[in-house]
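In this view, the complex is presented without one of its protein chains, the others remaining in place.
The block that comes next holds subunit A.
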Amino acid sequence: MAITVTRDRMAPVATRWTGSGVAVGSTAVVACLLAWELAARGPLADAPFPTVVEIVRSLLGLLATGAFWSSLGQTLTTALMGLALAIGAGVVLGVLLGSVEFAYRSTRLIIEILKPIPPIVIMPLVILLLGPSAEMGVVLVLYGCVWPILIQTVAGVRDADPVLIDTARSFGFGTAQRAVQIVLPGAAAFIVTGVRIAGSAAFVIAVVSELVGGAPGIGHELFVTQNAGLYSEMYALVAVMGGVGLGFNTALHAFEKWMLHWHPSVRGEVTA
């Protein structure tokens, strides 16, 4: 028996954590739902709080309609397109600003000023230009996502190893070859972190652009159900957003692991 205990103690810490983490997390979720159900049936029975059972019923109803899926698709398209454009713009600009000292110095202040402005603040301007359209949502997501990616890319490029750069130069790599083959992969860990930060914001910004700005999508559905007083549908949509957000982050995490399989932070392997 003693041996079993020892072995158990020696089991990888990470695995045990994840195992019990999921169990504890799920228990907490069930507890919250239970508390909600009790509150909605008891003290808050007169307030606009549907019970969990009602919400689940609405959710199942929603999942059966084509309209729901097309608005969810619309929102995801907006989020992913905005994120993709932000990655493209952020990485290209970041490499430029990171490698040209003058460009870096002259833009640093501008970036620091623009970065904290939330996308919702520029929404009126974008609506004026593009109307309450999906394009408007894409622009807002792009605006909200580009900063962390740009800043991380600049940091990663500036962090490039001078030995590796000299190695590449000694083998006759041109400027473009060094940027693409050496500097960019070397900055990958920084960039991917930026993408992860931006990615978790992308879906939220897409929903906000629909909820407040009126672009088509699941956020707009939320607005409609709220105004119509369809509270169980509204909370069903909120639950969907929570689930999609979780899925988004899980996907980003997987993307990070895949991109950085060689990086010390991911490979978790000790060299001989």
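We adopt the following convention: contacts are C-beta pairs under 8 Å (C-beta built on N, C-alpha and C of every residue); 3 or more make two chains touch, one makes a residue touch a chain; residues count from 1.
One rule holds for everything that comes next: contacts and distances are computed from a predicted model.
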Protein name as given in UniProt for the chain not displayed, "Methylaspartate mutase sigma subunit", "Transcriptional regulator", "Dihydroxyacetone kinase, C-terminal domain" or "ABC transporter ATP-binding protein": "ABC transporter ATP-binding protein"
Which of A:Gly42, A:Gly66, A:Gly172 or A:Gly229 contacts the chain that the document leaves out: A:Gly172
Per the touch definition above, residue among A:Leu164, A:Ala179 or A:Ile197 touching the missing chain: A:Leu164
Contact set of subunit A toward the excluded chain (per top definition): 161, 163-164, 166-167, 169-174, 177, 181-182, 185, 188, 262-264, 267, 269, 271-272
